[in-house]
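Here the complex is missing one protein chain, while the rest keep their positions.
By written order: A, B, C, D and E. Residues from 1 in each chain.
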């Protein structure tokens, strides 16, 4: 997806230029994994025009594999972003109807080839929300992934502008049968599956409530792990950020970071990327959730969707140095 | 007035470019009203050159009526702005001597025509400070407004670089006879009328002190309403922001917002715009002051003088959602 | 040194442009002194190319004397800067091996001429760290300064990428014999001289610990004054900032400022500049340390290495107005 | 239509930002007319989102009436532009499938109201190319215009990416019955109507060929006037530019300008705007074509789609001062 | 004077930022002289504010002496610049009424001190045009210069927006008694003194005509030298550029350069700077005029008022290498 953001804190109508980058849930996760030293492919469908090519160039430059991207369709999805501050929230306007990925057809991707040698398949709830076709392709991919023995993870990522809660519940409910690791940000479990979680607008977060959500999700869908990010939005500029990992009937809570937010878009994806990385290298649950939260805390300081940080930077923060002293 | 601001936090001498926009007290209020769905005209005097035309284009683009602007004079007033941060205050350098508006003559504006169909006339204390002529034109306008039954509001807006307290007190004291609604920021009542208010540099705000100021103003000038904005300046980056509306002998205090300040120039004007809008649609005093403060809290996140927010955005904040969660 | 910084909070790889300015410890101090009304020369060695000339132009424009700069050598030292935020620290990458100054030879500067009419000579621990030659030139300069009766100050400024603690301890230990006023930031005393100071990563600062460091330094090297800056790094965006001046066996602690950090590079140098200025005009210790800390608090709001503030601005803050109210 | 252009001569993939403006055939003509002092409305269909609003703000700011724009639909059409130079042509990539205007329905615009008080209706061949609905709406508008006695003009503006020559010929052939003044750029007459014109890639232009095209068009469709722009593209940076007006069986050729091209997008529209203006004020044919060509020569020096020049500037060039001497 | 220019070829109303630099006839000449290795002071009057200081910083950075600048007055003069292209001329809008220099009083500058050690005094016709006071100060300076034995040069630089031909003729006519070297661009001799010169709008330049102008000027005012720049403006992007030096009753014509114009503001001043430099080092007339024209040819490729080129660069061009091959 092409991201066209106003510079600084400008509103759309007053911006003479738009900052052009690319991003999107699954791509963001792939970039994180590559940054930590793994290899990862991003599989999607992009048009054969300059916009599709530029998206590929950016990912390829970051080291993400792009060899299984289908080049077809009319247009790349776009989202316009205004970065908020203080009491004014960031604003996303989607222009992705009729995007190449939304018109993907089952059979277009050779999933067996794409998954060859892979250990993990990650997708987010945004893709099946795009169209029935896209949902069918996600299921096709999930089946292929399971057939090849990959771990499958998802981020629920409910987007109310893309589909209704009812539709989401139905489609996602079906897809959960393939999922081993389920990531949810604060309101997703309730929006998609009607599972009541924490009261997020109050800013107060109760651990017990989050454990309850994870337990319910696990019971209903048989996940191996559930990870829930806990964002306390004091304002668009200032957030509390932590997470919980639920595994084997036990909850592991991370440290909570006090964030000056530079760019929170992609924050959840950077958490997913951190968690998958930690899982793949075999971290214990507490270490894994600490790594994932440190990674995503750093993301909030990075402009653009991708979490442009190194393994060493995440490790340093996870080990406790959040002082922000100049590195020189 | 043309606003030439250094980008980011640059000081004047180090800025290779200046960001060019337009603004000024009354224009800022007009933009707010139009943004909320009302129609509003900005009446002023601007030179027949590219700078005057660009000011008109910007306002016209935002929907403000510009049909009564007198095109004459030699130059547009300019102000140079450095945006401060932390312990460094924003710095405004005026270059508006001999501006077109400062050389306006009584009779140049057809106020009867300008006020046709209007319900409200708003002016600020900056205009009469520009020159004796300008003060005479303000009085001319006030008389016309009252003659046509408009509500008249003013924002005291004392600027010590434009005139002395003595001159301000005399000129403004006379003009207050036409005023129904008086808006004052923290130090204005004392500077212009010698009415002692809150101790603003301490950061502590005592409600009783503000009520006392409003009562004194009302008693002296017979205002229907007095609105006082209460800014607690912890630093250039961090303010507390609230306000009081005094009407019918009673004080209504708004919620207080904790602001990360992006651009506070125009903050008071956005309050005025919010208050006038709320009054015109008939809000109860508590609702009106809440709306005005929410509107102006948002202004502090908007670059430029104008409060580029929608009615929906102000309403959402006034109703309590200041969490800054991404809107998508 | 040429400073090439990414704009905003961009990481190096994603920045299409680099902001080009100049800076460096001693130059930064010189700019501060000139800004407060003194005359000051910056003495260094710069190549005869556009980069060396641009460095001179920038300093000359700010009023710093550049007449004793040696024009020779192959290249100007460069440092690349990424400005951090929140939990992500700013990152400096040096590219100054083989810089003109690092290849300076004793005898190239006519120190007697450079010091003619001067009262003070300031150098930092970065210069002797560049090369043995550079260290020899610093000693040469110190001797000349003492011979001409100048007060000599240093800022320890340990840079672990330039030399080891052992080498630093040896070279700096020798140079301390010429020093009257020693400035150290938090970890320098320990890194260079093994003198144990405050535990800085905890964020807690104990006055007694700092006094102990100053006493030990004074006892070992016979300094007239020791100044220690006390930075509490809550994050890259938020610091506490204060300092202690130790003189005549007594410690003077400044007020502590709560900083929203815009650019902290050069923060220590701006403290040094403030302290030297206050000393030269004969401030009492408490007033001097207050001035130096106010000056350096303001630096944290200024983009670039130099502290582009006026004497009036520092005085206003030192007197207590840190409210950040718009100056107009 | 939103125009997202790379800065300078950057290719899409290398541009960190895109310059955001708005434009499009009919809008461009409207801006020209307003710039010369007439009033003009732009009638289209734009979505109720920030992008649609920003398009309106820009036009409104320039003085174009926007009161008849229908606010509906999902998205604004976008075109991406790379500005070429020398042997590299400018490149336009359209992303306007499913735009609000392409999904307009007959009956959505109240043409009688839109045309009230108007004298002229101009449309271009791009609009009916968008969709059958759009073509139907153009016919609806033409009928209303004729019913209200307006002069109707069109610019053939064939875009091969939007429809085939066959489809264009059929649809446009039908619409020509309403047209009084037909404007064609070089290849349109042949592409749309199969009427053979000048050999344009050779750079040589034969007057007789152009007269023949105009005569054929007039004979087939009964136009009152035919205007043909004659572009000699030596390169993307260097063009010859002139035009012919055919009226009453006679051809009037303009002076030819030698253009250093800054931005040629909108060049044809600026010609149309100039011609309509000249016609409305009653210029003789030779004067009219001279005005229209001078206007459009200037457009090639203006960034963006709109011809941001004044009547005085066009007149001065039409009278012969193309020396480019500084105006001061 | 502060120069606020739109970027690229933008028109004023469409520019989001203005490029801030400084310039003006005499300052431009001073920069040229310093660039060639001479020392030069710029003497003017500038306000004690950030704008005045920034002007000084820029000049000081370039090496121009600023020690005799009077710091007083209310505002710095401003000019707004749109850079033209092809048939669209660059446009200058002055905003310099009431500038500090225009309000200068005789006696404010200590000319004897300013001229100490100097060999040459240059002024332009813009300064006496600003006000009667300014004209009086120019005469005061001329008298002091002659008293101290300096060569005095002037550039007629007629600006029709500043004064009438009649006024200019009278004031300048009087000042010519002090002038040794008179520089005129194409139309000045006629505008100021009614001396008929070349027909400049035709683009054809007749040598004989220029000789006649120089002879007349010399006869009337007794100049030692007259230099006339010969600009052939084919368009705003493309000029022919040459000059003639008249001395001892003989005309020396330079080579003519074919210029792609990047920025022609300051072109005449760069010629003056080159001529003064060549004269001061004792060049023969032919060599001097060649140097001055080469210098000013290069100026047309430099952004901003100042001719930022080195002596070596001018010499190389004057010797014939105008091929523009990359220097590496």
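What we mean here is this: a residue touches a chain if its C-beta (ideal position, glycine included) is under 8 Å from a C-beta of that chain, and two chains touch if they have at least 3 such contacts.
Keep in mind that what you see is a predicted model, and the values were worked out from it rather than measured.
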**Request:** Out of C:45, C:75 or C:238, point to the residue that touches the absent chain in the complete complex.
**Result:** C:75
**Request:** Can you work out which residue in D:13, D:118 or D:280 touches the chain that's missing from view?
**Result:** D:13
**Item:** Residue of E:129, E:162 or E:259 in touch with the missing chain, whole complex considered
**Value:** E:259
**Fill in**
chain D positions in touch with the non-displayed chain are 8-11, 13-14, 79, 84-94, 159, 161, 201, 203, 233-239, 264-265
**Fill in**
Logged for chain A, residues touching the omitted partner chain are 57-58, 60-63
**Request:** Identify the residues of chain E touching the omitted chain, counting contacts across the whole complex.
**Result:** 8, 257-262, 294, 297-298, 300-304, 308-309, 313, 317, 321-328
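Note that in this section only the chains that are shown with their structure count from here on.
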**Complete:** Chains adjacent to chain A and to chain E under the stated definition are B, C, D
**Item:** Selected pair, out of B-C, B-E or B-D, that shares over half of its residue contact pairs with A-B
**Value:** B-C
**Request:** Check the residue numbers that chain B and chain D use where they touch, and answer same if over half are used by both copies, otherwise different.
**Result:** same
**Item:** D-E compared against C-E, more contacting pairs
**Value:** D-E
**Request:** Specify the chain most distant from chain E by Cα centroid.
**Result:** A
**Item:** Centre-of-Cα separation between chain D and chain C, whole angstrom
**Value:** 61
**Asked** Out of chain D, which residues touch more than one other chain, so two or more?
**Response** 16, 57
